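As you look at this complex, bear in mind that one protein chain is not there, while each of the others sits in place.
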Amino acid sequence: MNLSRTAMATVVAFIAALGVGILLLLAVGAPPFETLGLLVEGSLGSASKISITLLAWSPLVLAAAGLVVTFAAGLWNIGVEGQIIMGAIAATWVARTIEGPGWVVIPLTIVAGVVGGVVWALLVGVLKTRGHVHEIFGGLGLDFVAAGLATYLVIGPWSRTGVASTSGTDIFPEEAWMPTIDALGVEWPVIPVLLGITSVVLVWLLLKGTLFGLRLKAVGNNAYSSYLMGIPTDRYILGAFAIGGGLAGIAGTVQVTAFHHKLVPAVSGGYGFLAILVVLLAGFSAVAIAPIALFFVAISVGSTQIDLRLGLDSAFGGVLQGIIVLFVLFAGGWAAKHPNSSLTPQEEP
Amino acid sequence: MALEIRDIYKHFGPVRANDGISFTVQEGSLHGILGENGAGKSTLMKILSGFYGADSGAVILNGEVLELGSPADAIDAGIGMLHQDPLVFLPLTVLDNFALGSPGPIPLDRSEILEELNRVSSGLGFEFDPSRLAGSLTIGERQQLAITRLMWLGAKVLIFDEPTTGISATQRLQLFATLRKLAENGLIVLFVSHKLEEVEDLCDSVTIIRQGRVVFEAEMPVPPETLVEKMFGKVFVEQGHDAVPLGDALLRLSGTVLTEGTTHIKDLNMDVAAGEVIGLAGLEGSGQRALLRACSGLLEPKAGVLSIDGKDMSKASYRDHLAAGVHYLPAGRLEEGLVHGISITEHFVLTSEDKSFFIDWKAAEKEAESEIGDYSIKGDPGSHAEGLSGGNQQRLLLAMIPDAVKLLLLEHPTRGLDVESAAYVWTRLLDRRLEGTSIVFASADLDELLRYSDRIVVFFGGEVFAVRNASDIDGEELGYLIGGKQRV
Partner (left out) sequence: MTRGRRSIRLLVLIAVLAIVAAACSSSSDDTTTTTTAGDGEAAVTTSPAQEVDFTFGMILVGPENDRGWSQAHFEAGKYVEANIPGATMISLDTVNSADRPETSVEQVVDDMIEQGAQMIFATSDDMRDGIEAAAAAHPDVPMIWSSGDSAWSEGEAYRADLSNLGNIMGRMYFGKEIAGCAAALTSETGKISYLGPLINDETRRLASSVYLGAQKCWADAGNDPAELSFEVNWIGFWFNIPGVTLDPTEVTNAFFDGGADVVVSGIDTTEALIVAGQRADAGESVWAIPYDFAGACSEAPDSCLGVPYFNWGPSYLDVVTSAIAGSVSADFQWIGPDWSDINDIDSSMIGWITGDALADDASAALDEFVSGLADGSINLFTGPLNYQDGSPFLGDGEAGTDLQLWYMKQLLEGMEGASSS
């Protein structure tokens, strides 16, 4: 069947990408297998490395889960970066403003993150449905606005006491830190990981088992047919943006309350754009984003080691990620272009 | 010099658009290509102009077999095509449009191009202001600009695809004069049309295509009834249904004005009674689709009355129409009906009355299986819409029509279905009349129009050309009417 052809092509592409990575390493005179080994060791080699990797995995998978929803509705939610940032800003506002025990403050930061992300995503949605501004342009514009706002807040109104700088706002009070669980001598980011897993499961359920998800898919695959079926397409587009933005907003909350413990200008860490690549690589499947996001994060976290130990520029990790995405997309395109002709009768209009 | 088309085959999946077409056109000839919609003439012209590759066969110009891999190849070989909508870049000036695609690898400077424009256009008897924006030209003038450019590029064969759509009568006369002049100058001019009168007026010879094959070739003049018969085939039909007692007027149009694209319909007046079946005849683009879209709420009338069930609906939205019991089934099955990537079961869930949040997939699959059986759709509940053949897509669309509908608007409801399925579908559709459902359908199939309609409304050039009781006319007369001629 077609599916297994695509799967085969993906596996071949992965192997080919690894091969090119090895050739690249040989070309710069680095030991290829030691380098790849260090990538694994540096990301999964010890309990503390695993916890670092999991902490980076959570926001990436949250953003990616949201993108699965917007992609299902046929939307290119490039504004996901801005939604993460606005979620982080809203969560920061709560962390700086609301005083109380952790069990009050932490849920409030999550709610605030959702609100921040949803509002920012709905702006893109309204620009699209009312203003006919394509979501890519609306989203990019709002990304810039959000990034500018974060920088402004960090060096302006929320600048830290003493020497103000871009290093971020004051560290949050500990009540606003997402609690961790101490085991094996390592602090485990349990809540972010649970949020990530829950988002994947809920998105999977939404798209597989509900009328809402099915209608979303219909709108994404053919908005005009869906409209003729009587589906209020604009409302579903806004709904998809709201869900995508909400999950991105939670990713922003995780970034500030579990990782930085403050707001920094580059708070999104580029996870939004990385999440787009993850979802493309996952073939828009909610279930597949979890392992693929882990794979990507492991490369990023592990690449610090190849810089430290081998003196190799750690940008190699980014290059490897890029090669893999290119190869897999290329393979997907190839598989789509060369289907077993008997399987899919095609008709020109 | 002669243009020879030899054994051209072109299939799209199961559809045989060109099924071995061969004919030859001599130098200096103005040659008409006639055929009803879907006969295969557009496909053939796209093959000639390099947009499609043929599955097999050859195009031979002046004894040389042409390699037509792309439109650029075709232009290099001397074949130029003028589309219904001339490919002109509206925000650019006349001169820029002319200069686009200048021949040879080295771009000419503007003064040279201007000289060329004046030389070629005056040779054709056209006049342009080179600095005018193409957007401000009439469609007729755009055609002239496109012709000028193709001539400059050295065209030996010019193809005109329905060139009279959307231009004024004066411009049409001018265009015809130009075409005659081009032919006199030794060019081969292919004139693709469905308008009998124009072909009679203009062409020296004619080829008629039906169902992907050449069925008739002759030098003009040819009696019009022969042309009609060859275009549509012999049509002998008896009324295929019993009349049901008609109710009050359900759909009422009075002085309705519709505009969509190049189609303008002035002053529509029509009542459709509950339980009545109205067939809309006419060649595509004559206004049937605009009427159906207006009745479904997708196209707002410019003026006049459009009421359904006694309620003014001229300003109502599509969703209001849906709520009022109007159901529209357009012709584009995968474009404006089904959703690719979604299974048959999912289609039924989407159109089901059951709006619960969680989907009961087991029940949905059962429901889908029974509908698949009812409408004899060849596919599984899990088959995706794009994996179905055209006929099965149509069956799926028909199966998705909700039960309680007052006004059913259908575009080519049985196109692509075999005879039995078509008959079955119509049985199901006609049963709905008993509950007072009115049906308005557009079709290119004269048989279908005559067999199932109570009345037939014939469109020609954006106007209601004739209204006839189906029982009063035969296929030949209907063919005349569609071609824009009253039988004498």
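Labels A and B are assigned to the chains in the order they are written; within every chain, residues are numbered from 1.
FYI, a contact is a pair of C-beta atoms (placed from the backbone, for glycine too) under 8 Å apart; a residue touches a chain by one contact, two chains touch by 3 or more.
No experiment lies behind these values; they were computed from the predicted model shown.
A.B. asks: As a test of the contact rule: which chains in view would the missing one touch?
C.D. replies: Counting the whole assembly, the omitted chain is in touch with A.
A.B. asks: For the chain that's not shown, point to the residue among A:W120, A:W204, A:F241 or A:F316 touching it.
C.D. replies: Of all options in A:W120, A:W204, A:F241 or A:F316, contact with the hidden chain holds for A:F316.
A.B. asks: For the chain left off this view, which of A:T129, A:T151 or A:T210 is in contact with it?
C.D. replies: Reading the full complex, the residue touching the unseen chain is A:T151.
A.B. asks: Of the residues listed, A:W76, A:F212 or A:F295, which one is in contact with the missing chain?
C.D. replies: Going through A:W76, A:F212 or A:F295 one by one, A:W76 is the residue touching the chain not shown.
A.B. asks: From the listed residues A:L127, A:A176, A:I191 or A:V325, report the one that touches the chain absent from this view.
C.D. replies: Touching the chain that is not displayed is residue A:V325.
A.B. asks: List every residue of subunit A that touches the chain not included in the displayed model.
C.D. replies: Counting only subunit A, the missing chain is touched by 28, 48, 52-53, 55-56, 76, 136, 144, 147-148, 151-152, 155-156, 159, 161-168, 171, 222, 259-262, 264-271, 273, 276-277, 280, 297, 300-301, 304-305, 307-309, 311, 313-316, 318-319, 321-323, 325-326, 329, 333.
Here, only the chains that are shown with their structure count from here on.
A.B. asks: Write out the stretch or stretches of subunit B touching subunit A in their complex.
C.D. replies: Touching subunit A: residues 12-15, 318-319, 322, 328, 330, 332, 334-342, 346, 349-351, 355-359, 361, 386-387, 389-390 of subunit B.
A.B. asks: Spell out the part of subunit A that touches subunit B in their complex, as residue ranges.
C.D. replies: Within the complex, subunit A contacts subunit B at residues 209-212, 214-215, 217-218, 221-222, 224-232, 343-349.
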